[in-house]
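Following this message is one structure expressed as structure tokens.
Removed: one protein chain of the complex. Kept in place: all other protein chains.
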Amino acid sequence: MDKIKTYLKRFGAIMAQPVIATILGLLVGAVFIIASDENPIEIYQTMFSRSFLSPYYLSQTLTRATPIIICGIATAAAWRAGYINIGVEGQMITGSFAATLAAIYIPLPGPLLLIVSILLGMLAGSIYASIVSVLNMKFGSSIVICTLMLNYVANYIASYLVSYPFMDPYGDGISLVTQTIPESVQFVKLSTTNNLSIGIIIAAIVVIAFYFMERKTVFGYESKMTGFNPNFAKYGGVFERKVMLKTLALSGAIAALAGICEIYGSKYRYTDNMFTSASFAWTGLMAALISNLHPIGIFFTSIFLSGLQVGGQAIQRTSSIPIQMATVIQSSITLFVSAKLGVQFFSKWRKQKKQEPAKPQESKGGAETV
Amino acid sequence: MFLELKNITKTFGKTVANDNISFGLNKGEILALIGENGAGKSTISKILYGLNKPDSGEIFLDGKKLKIHSVLDAIDHGIGMVQQHFMLFESYTVAENIVYGKEPKKNGFFDRKRAAEIVRELGDEYGLHIDPDLKVEDCSVGMRQRIEILKVLYQNADIIIFDEPTAVLVPQEIEELLKTIKDLAKRGKSIIIITHKLQEVMDVADRTVVLRQGKFVGERLISETDIKELSYLMVGRGIPPREVEKKEPGKLVLDVEDLRYKHEGVSILNGLSINVHEGEIVGIAGVSGNGQTELIQCLTGLLKPDSGKVELCGEDISGKSVREIRDLGCAHIPEDRYEFGCARKADLEETSIMGYEHLPEFSSKGLLNEKHNQEFALNLLDKYSVKYDHMGEPAGALSGGNIQKLIVAREIEHNSKFLIAAEPTRGVDIGAQEFIHDRLMDKRNRGDGVLLISSELSEVMSLSDRIYVIYDGQIRGEFTRAEADTNKVGFLMMGGQNGQD
Partner (left out) sequence: MNMLAVILNSTIRSTTPILLAALGSAICSQVGVFNIALEGQILIGCFVSIVANYFTGNVYLAVLCGMLGGAAVASIVAILQVKYKAADMVIGTSVNLLTSGLTSVLLSTIFGVRGSFSSPELISLPKIKLPVISEIPVVSRLFEQLTFIDYLSYIIAILMFVYLYKTVSGFHTQSVGKNIEAADSLGIKTLRTQIIAVLVSGALCGLGGSVLSMGQVTLFTEDMSAGRGYMAMASASMGQAHPLFVIASSLFFGICQSAGVLLQNYVPSQLTQAIPYAATVIALSIFGWRAIRKKNA
């Protein structure tokens, strides 16, 4: 009984921060909604009813959440070890583009093609991420800047490829696209009435696998310690370079899987700028930051953020509020979480009420080395 | 009284660092503030220098009540301090460091030429010579201290506080410093020197104030007291001298010959040779920065030596990885517990299994054996009486002494043939210090080899069966326990050559 109580207490303490931050983030959003001469309550009502409250919209939210969840995990995998990978977008593009090409052009029977193309895609994503770890090891180039720069490089090169060599001349006439992937590799739908595919189950499996890896494996332990204090890990015999190589390769492979799920599960072809415009990687990053890199947290936060975006699309159609309002709310939440402002304020207020000494604040984990 | 402190109280959380402390300082007097680690000496000096604010109490200067809210206030009132950890800018020159805060200007710009002149003049006046254009990063510890003293003098301080000024110096430098302090007092400066080394107190001070566990326990004129009384006041009991069990050294555990290491073109280890046998503690005495850190890192695989032989239990380990060396039987208590010894955010179990995690009992097929690991950690915490709240607590939440105990526990319980203990008791309280010393002794008595590296000469002298003196990346002398004496060792630590005493 006591165990459950302390567990609940700890859970409450963990949840307090993101919940307060979410409320504050929605308030920031409300300010801008009011500034646009709209009623925030109505807008939020529409946003939530058109994202969570009907089966159709919920399935859309979950479909959109799928790549976000996986991107969040890809981010967490690198950040928790202290390697600030902000290039998930680039790895996602490279990996899924490679997988798409493989699925279109390699003549293999269905199930085998599915597996081979996914593996090739993940390999491409992890190689793309590994460029950065190799550069960092050889030349000490900043991981932050290199991963970000490679986002642009990947997107422009994919853009070139989809405009010239791999363009489908019979495309949809609106944007530049590749051919559609064969039906045999397209993900199975979970229901006939909507679009939701088994991608969301893959995402859940990724979350659970990551959770397990983080807590129960030697690699999880060693990479976590490297993130906390690389010198400590090195001193203990952890081979830091190996951890970096493995971590970034893993992160890149997961990122690729995110893109693959989006293409195999819902779009069936690569469209120019499809990942940059939907901003999956960055939303995943925010989900990871809001959840303090915790995988289960990432799962639910991603769904929430995805709901904001799906709801954002709905209000974009019906009001003067553009979809980017979702980004404003999301990044405000992230800022509030990271600054622990809400909690600090709350605990101060409680302290004043109770007049008891507070424990010194622990600094935030995971994100301090470059 | 020139300066008077009345009823100063200061608490940090639950600990009372200063409990209602009062004492005074006369003009031109040298007052020694003595006490064990954690007695509250540093706290009170920081209060005087404006780095800490007292909870209650008053300070009077020349009969006037002082309000010291910041270091600037203290400097304005003529109070200066030479801190234990030097507050210098490495990449700035000596002159830039000294004039900092009161820079000479020409046409509104910083006049660096004038600054150098000022420093030269000041050095001549007080007999503290130093090249003003040298970068601090190129200065020895003794020189850095001189820079700090000149800085305080440049700020026109009448009252100068020295916080553990001799902790980082070798005996000959200490002598020099004590002379300087006496000289300053003669020139009318009032001096507070904080220390726990009683011989120095007897040598230099006029009067002493003794603190124990934050409380004032007594005040003596030096002419009317002796070391025995002071040590009794300080500790509250006599300290029994350490009894050393006789032990014949066994087989060779560590054999290092002609070790060389260069960093960015600067040679740091210049053909260093040492060895350690079973059942012996071998101490390395030396001023820090003479290659100790690099030696440790070359032995443990954190650095690759350029050349030389390193054999552990008869096996060549130069070029092997940290893990391979650890597995061959080398445990390592690191110099800096927060840089290498732990991660502040890692919990106690995670801290405990570092270096073991790949061993069969701790994990199999890449999966951690949680039950075993938790028991293992509990056992360490228990056996070394580490004070902690719960296992999930981050290491950073433990006090310095407790986290050090946990690190010592982890490394000693490796049951390796060889242990490197670098600064094993730096900055821990007296209780933890004795405890750790006892554990090192146990390790030796079990027949393992221990290499003890410490900048605290007294620690090396009291524990080691054999002592090497390191200077400029070389061994300058070797002594057995019986041969070693502070003066001889100190002379070599300063870079003196054997036979030219």
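By written order: A and B. Residues from 1 in each chain.
In this text, a residue touches a chain if its C-beta (ideal position, glycine included) is under 8 Å from a C-beta of that chain, and two chains touch if they have at least 3 such contacts.
What you are looking at is a predicted structure, and each value in this text was computed from that prediction instead of being measured.
> Name every shown chain in contact with the chain that has been left out of the document.
Per the contact definition above, the missing chain touches A, B.
> Of A:I84, A:A99 or A:A314, which sits in contact with the chain we cannot see?
Within the whole complex, the residue contacting the unshown chain is A:I84.
> Would you mind spotting which of B:F60, B:Y232 or B:Y338 touches the chain that isn't drawn?
Once the missing chain is taken into account, the touching residue is B:Y338.
> Using the document's definition of touch, tell me which of A:A98, A:L114, A:I202 or A:A326 contacts the absent chain.
Candidates A:A98, A:L114, A:I202 or A:A326; residue touching the omitted chain: A:A326.
> In the complete assembly, which of A:V116, A:V153 or A:I198 touches the absent chain?
A:V153
> In the complete complex, which positions of chain A touch the hidden chain?
32, 35-36, 79, 84, 86, 135, 138-142, 144-146, 148-150, 152-153, 156-157, 159-160, 163-164, 282, 285-286, 289, 320-322, 324-328, 330-332, 334-335, 338-341, 344, 363-364, 366-370
> Name, in rising order, the residues on chain B that touch the hidden chain in the full complex.
51, 70-72, 75, 83, 87-92, 96, 100-101, 103, 105, 108-110, 338-339
We adopt the following convention: only the chains that are shown with their structure count from here on.
> With chain centres taken as the means of their Cα atoms, state the distance from chain A to chain B in Å.
Roughly 47 Å separates the two chain centres.
> List the residues on chain B that touch chain A in their complex, please.
Contact set of chain B toward chain A: 13, 300, 302, 321-323, 326-327, 332, 334, 339-346, 350, 353-355, 357-358, 363, 366-368, 370, 394, 396-397.
> Quick one: in the complex, what on chain A touches chain B?
The contact residues of chain A facing chain B are 216-219, 221-222, 224-225, 228-229, 231-239, 357, 362-363, 365.
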